[in-house]
Every structure is written in structure tokens, then in C-alpha cells.
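For this view, one protein chain was removed and the others were kept in their places.
Think of it as A and B in the order they're written, each chain with its own count starting at 1.
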Amino acid sequence: MTTNTTAIDERTHERKFVRTFFTTPTAVEGGDDSAKMLESAIQLRGMQAPDVWVPDNEDATAPNMREEGVENIVDVLSKHGAEFPGEIHPRVVWHRDDPGTRYRGFRHMLELTDPENGAVEHLDGFVIPEVGDIDDWKKADEFFTIIEDEHDLEEGSLKMSVIIESGAAELAMGKLREEMGKPTNNLQRLFLLVDGEVDYTKDMRAITPTGGLPKWSELRHNTSRAASAAGLIAVDGPYDDIRDVEGYHERMTDNQSKGMLGIWSLTPGQVVEANRAPLPPREGYWLFDADGREVELEREGGRQVYTGDRVSLREDGDEYVLSVGGDELGIDAEELHEELLDLLAYVPSLDDIVDSMEEFEAAKEAGKGAIAMTQSATVVIDGIDVEISRDRMWDEATYQALQTPIALFQDVYENRPDQHGDLAELYDESVLERAMNVGN
Amino acid sequence: MTTNTTAIDERTHERKFVRTFFTTPTAVEGGDDSAKMLESAIQLRGMQAPDVWVPDNEDATAPNMREEGVENIVDVLSKHGAEFPGEIHPRVVWHRDDPGTRYRGFRHMLELTDPENGAVEHLDGFVIPEVGDIDDWKKADEFFTIIEDEHDLEEGSLKMSVIIESGAAELAMGKLREEMGKPTNNLQRLFLLVDGEVDYTKDMRAITPTGGLPKWSELRHNTSRAASAAGLIAVDGPYDDIRDVEGYHERMTDNQSKGMLGIWSLTPGQVVEANRAPLPPREGYWLFDADGREVELEREGGRQVYTGDRVSLREDGDEYVLSVGGDELGIDAEELHEELLDLLAYVPSLDDIVDSMEEFEAAKEAGKGAIAMTQSATVVIDGIDVEISRDRMWDEATYQALQTPIALFQDVYENRPDQHGDLAELYDESVLERAMNVGN
Partner (left out) sequence: MTTNTTAIDERTHERKFVRTFFTTPTAVEGGDDSAKMLESAIQLRGMQAPDVWVPDNEDATAPNMREEGVENIVDVLSKHGAEFPGEIHPRVVWHRDDPGTRYRGFRHMLELTDPENGAVEHLDGFVIPEVGDIDDWKKADEFFTIIEDEHDLEEGSLKMSVIIESGAAELAMGKLREEMGKPTNNLQRLFLLVDGEVDYTKDMRAITPTGGLPKWSELRHNTSRAASAAGLIAVDGPYDDIRDVEGYHERMTDNQSKGMLGIWSLTPGQVVEANRAPLPPREGYWLFDADGREVELEREGGRQVYTGDRVSLREDGDEYVLSVGGDELGIDAEELHEELLDLLAYVPSLDDIVDSMEEFEAAKEAGKGAIAMTQSATVVIDGIDVEISRDRMWDEATYQALQTPIALFQDVYENRPDQHGDLAELYDESVLERAMNVGN
């Protein structure tokens, strides 16, 4: 969503990152309050407001309420759309196997973009669920093109996002790069590739004993890869145990390691978690692999203290006895250092990342192609202090690979002024400024 | 296999699920008893009989016995084929790199389908091993077409299944959906995509220290995805440690979470395990994550009891001390509930699944799009009772994703009357009836 409300073709910014994809039912049964959830969602601001908001006229809304849902979207957007800080992409109905559903989705899009309704200037695009192979994607794209023509919108100005919830759609993602250049489509309008694991599980006919969703690691990899190859943005599907904040974070960490930096959110609470998750922490900390369980060391003064029982350490004359799980290891000081290095990893703060980048940039300016970055700490196990130190070589490639969290931070800071307050609470002012200047 | 034996083109049913793919040598050296294993296999019934039976004229049969193998298949099928309860798909020889082997396979197929031999009306198709890229698949398909023409069989009536045992074949699976529609082939005859991990390991030149097979997770995902995209059925390869029933079950559970519901069986004992594996259990039970090891809680009356030593619990005034592995956690009652929820998962019975589906169907009829399903239990650790309760939201997508085991059950019940007795032993009669009616 742009704050320029004069015309849809004057939108200037393009988000390069999307953290959050928040769906809201468009209508609920029982009369006047039907649009209440939409009205509440569009007025969210700051960390509670998503990067992409999706009035959901498909699964979240009962089939018999979807015409009313379209009216509600029009009402709420024409009233509040100008002030919404994120982008707005309603989800309409669609199904690769059902022409009636596809035509219904087309009529909904046509209505939502009718200039007389006053909603289109706040609309950034549509989300098309249940797509099939690439020819099915082209059918949806063709409807976008017809609508743009019909309503005098610039061709290609409405963005198209899809939900990947079939094996056919997963395979179609491998062809986007070559198909997007073809003269008979406008697939350049593609924006988000969103995994929809519940329906995907149905389409793949997968079974788990508990009925829980499979992890679908390969699907997420392939979605992230397609986004990379075709200049799009990958978003993971809903995490439906909304009370399980820890589980949601583990999922996001796993997604991030695949290059999938966005995730579906079902509640404003999940939006807050998902908006924050890809941002580096305020304070760095050490992770310790305690016999297979990863724990965060406690900082006491400048020392990093392990307080669990899974690993123990004692001195025995000149040697050390390190016990991990049931296994005892008699080793000297140097071997102890090596063993602990293997078990320790440092999670850098925003400050640390900016420091390292600035250091590398200065070295580059001075004609150096690679420098060693040192991490060190005093780690305490059972009262024994051990000095730990590790070098990592940074070259241009390292520098660029580690730049992603900064690029994301900068994208957020530029495009989401409503989150400046939250960022100022999360980080020191001086870091914010340096983070905006590094890497450019 | 149809029970209608008058003509191959009158076959009416199509299996939508295949649990078992059972191979049998077609000939063994030493004379008169050469066909004994075939004769024994074709007379299997009930849970011991596979969904797809494969007289194996390739790897299971010595190279110099394969002409005799063809004769044996003809003899055994013409004698016993009409009564066999599953489908019959002999495996013939084929190799992407060897035209002589391909021509030999063609001659065997031609012989097996000769109407004068009386076997063809019991034949559902052939299994082609060692296929390469999609053009190699088309060569095999062309031989099927020629054979159908030569023997006045309906074009496309013989099904073709392939063994995926090369990187080229794995890639070919990504093209099936677009290739199957082309006018110059009959690839619509494709039926099973079967992974063959031993030869695949050779083709990929993989090495493991112990010589054990790699897991090949990506291959299995890609096979399942291709089956989903092209309307086929995915089957995993042989599990050759036939005494390791637990390992076979773990493999099947992993496969099922990928949408690969079928598996190769080497013995009637493995057939029984594989026929039963995707069916829900008679009684539901709770799984408990005991410090990384998944254990089944013991039911005592209505309580679920953990009896291991990895997790312990004691009261300490108003608080609880939960100990997992070496780590102690002092928490209040609510936190204890949360912690245990994370560690517990319920495996529903067939009865439970049918209940939930009926409940959702009733809610839908009453105009509700989503309802909360509650799972609750009394869990006992070290003599302390803890009440556990969890809600899960069901909407149409959840309902459909969880319908797969029921759809499989219904497919089995309809197509395998010889297993009705086994199913009646596994489940109560009333559940069977409700399970056949739900979801339609």
C-alpha cells in the first residue's frame, strides 16, 4: 500500500522483503457485524500490522458469505485503505479443477477493482489459491489482464500472488523464469509464492499418525528457490497452533535457513512474532550444544555461564574431565578449547553485524580482500572459566551472504515508518542509524 | 485384477491407492519346481495378498531363466489368474542404455499378452525397470501400443509402471504432466511410480560407510509429487532386512508423511505389514517425547501412564519440578500443562477419525465453516495426575487433508473383499460401516 492514493499506477515502492502475510475473514454470518474483523485488521499499526494483509474471501470465509465478503472488502478499503501501512492483497476463490470457481473468482476481482467502488487505489493485487500447472497460472494472469483493460488500469499493475498447494503447482514454480518472459502473458506481475501446507498435504495424500502436518522441507526449499530464480518472495503457510509461540519461532528459524523469510500469520499476535523474527537480536548471545540440546548460555558480567546438568567439567591435576551425557573425556587445556569450540556458537546482535560489516568495508577500502573476524568469550562450566576464541575469514562473498538481515532491516525501515517506534524500542538509536548506512 | 474374465477391455475398477507391491521370482533353476514360487504367490488371499502382484522376470530371476520365466507366468496366470484378488503386473527386462535388453523385454511382453496363451485377461499391465529420461519412457510406451495393436487389445488398456532407479528417471517424473497429453504417445497408461533405491544408489554413485542404503528423502518426495501432479501412485522400493519389522514400519511412516502410501514387499509377511500400515489403529493412544525418544504411554483405566526414567515429575510446594534428561524445570501448574502439551501427541483410532469427520460434517450442514476439536487426557508421571487438553480448529481444508486415511480405507474395502474378514478382526463392525459412509 502506498500513501499516494491518487491512482494505482503511481505506486512507487516495491517491497523486496515480506515478513508477514496476515489473513482475515471477509464476512461472518449474523448480519451487521459481518465486516468487524476486516475493520479491526485494517486499523492495525506498527508491529501488529503485517507487511501484506489478505482479506481472505476463500477458506477463512464461509462459501455462502463470499459475495457479502466482496462488498465488505470494498467498504472497508474505501474507508480505511489510504492509511494502512502494508500492502493489501485480497484472496479470491480459484481452483485448478473447477471452471465455475475460477469464473466466480474473476467476477469478485472485477468487482473489487471497479473504479466506482473506490477500493482499487488501495489494492496492490490478489492472492490466487489452489493453482495447478503453469497453464492454470496463465488463466489467472489473463483475468488480471482483462480486468486491468476493463478498468483502465496499467497492464501488469495488479500483483498476483499464488498459494502453492498441489504437486502440479510445486512443479510449475520451476518454470517461472522461462515463462515470465513470454509475449502472451503478464506473469511479471507475480509477487508472492505462498506455501499452503494443509491443502498440499491433501493433494499429496500424505498421512501422519497424529494428523499433524508433515514438515514438507523439499516444498519449502523449492518455493524459496523459485523465488530466488524469478525475483519473487517466498512465504510459508499458516502455523495453526496459535498458542505455541516457541514452535512458531522454530518454524521461522528453519524457514529462514532456507531463504523463506515470510510466514503466514493467523492473529495479530502471530504478526508481531513474525515481523520481529528475521530481525537480529538487540544483544548477542552464545548457544551451547548440551548433549544434543541447544541452550543459551547465561551472561553474568562478561562471562557466559552454563547452568545445566547435561555437561559437566572438573579439573584433574593438569587435565580436565569433560562429561557430556554419560561419556567422560580426559583432555588437556588445548583439547578442551577445541571440544568447547565445537559445542559453542555465537548469535550476533544487530550491533555486532553492523560492526563486522563496517570493519570489512574499511578493510576493503584499504585494499584488503579478506580479513579474520574474531569471536571470543569466557565460558563457565561448573565454576571453571575457559577462554574461547575463534576466527572466521570474511571475504566479499561472506560479506554479501551475511548482508541479508541488514537488507531486510533497511527494507522494513524504509517502507514501514509505522514501525519506527517499535524499532527504537528494540534497538539503540545509534545502531539504527549505522544499520541504515552500512552496505550501500 | 478384475473378476470379470471375459475381456481385458471390460475392466471396470481402477485402484486409487496401492499399499503393496509384491515381487516373486518367475523361475528358479532345477527343473519341475521352477514355477513353485509363482504358484504359491498367486494363491495368497486376504492381508497376505498384495494390491499389486509382480511376477518378477528381471532382477529376482536369473538371466538364463527368463524365457522359462515367461512360460511360467503364462501357465500360472491362465490357471489361477481369475481368482487373484489384486492386480497383476509382471516386471520384464529393460535398460535405458541397452537396446538388446529393451527388445528382449518387448518380446516377453508380446508373448505374455498373446491371446492364445490365456494369460492376458488376467494381466493388468507391466512394470518397466531401469527407465531413463522421458524419451526412454516413450520407447517403452510405444512397445505397449504395438502390442495392443498386434493383439487387438484396446489402445492404452495395458498399464505401465516404472521403476525409478536413475537420476534421469527422477528428472523425467517432473515432465509427466505435460508429456502425458501429447498426441504421439499413450503415456496415460502410466500407473505406478516405484522407487528402486538399490540401483538408484549405484546410478548416483553414492557411498555409505556400512554399505547401507542412503535415505534418499528427496527422491521419495519427488516421486510422490510426480504422482500427485500426474494422477499416479507412488510406491517405495524394497526394504531388504526382512526380519526388521520395526524398521519397515518406521520407513512406511516416513513414506506416508511424504504421500508415498505404497511400498515394495519381498515376503508375504512384509505384505501383511504393508497392507495394514496405512490403516488407522483400532485404539487411539498418546505419544510422549521423552527427552528425544518417542514412547507410547500405557493406558491404565482412563489414565495415560509414563513409566520410563527419562522424564520425572515431583511436587514442590505449590510448584512442580519437571526433569527432562538432565535438566530440571521448576514451574507452576499452568506452565506444566504447557510443557506437557508440547511433549504429547495423540494418535487417533479409526473410530476417532470417523467421529471427528461426522462432527465436522454436521457442523457444516448447520452452516458452520470451522469448529474446535478437543483432545484431552489424564497423564500420569511418577504418580502425579495431570489433566491435559488441547483444541484444534478444523475447517474444510483440515477436514479434507485428514480424509486421506478414510479414502484409502474405503478404496481397500471396495476393491479387496478378500480382506473383509481381516478388517472385521481389526475393527468393530459398527466402525466399518460408519467409515464407509463418511466423507461422501
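What we mean here is this: contacts are C-beta pairs under 8 Å (C-beta built on N, C-alpha and C of every residue); 3 or more make two chains touch, one makes a residue touch a chain.
Predicted model only: the values in this text are computed from it and were never measured.
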Among B:133, B:178 or B:339, the residue in touch with the chain that has been omitted: B:133
Contact partner of the left-out chain, one of A:40, A:253, A:267 or A:376: A:253
Candidates A:218, A:335, A:355 or A:382 - the one touching the absent chain: A:218
Missing-partner contacts on subunit A, residue numbers: 174, 177-178, 217-218, 221-222, 224-229, 253, 256-259, 261, 278, 287, 292, 325-328, 342, 345-348, 367, 369, 392-393, 395-398, 400-405, 407-408
Contact footprint on subunit B, counting only the chain that is left out: 29, 59-64, 133, 166-168, 170-171, 174, 198-199, 201-215, 217-219, 240-241, 244, 246-247, 290-293, 308-310
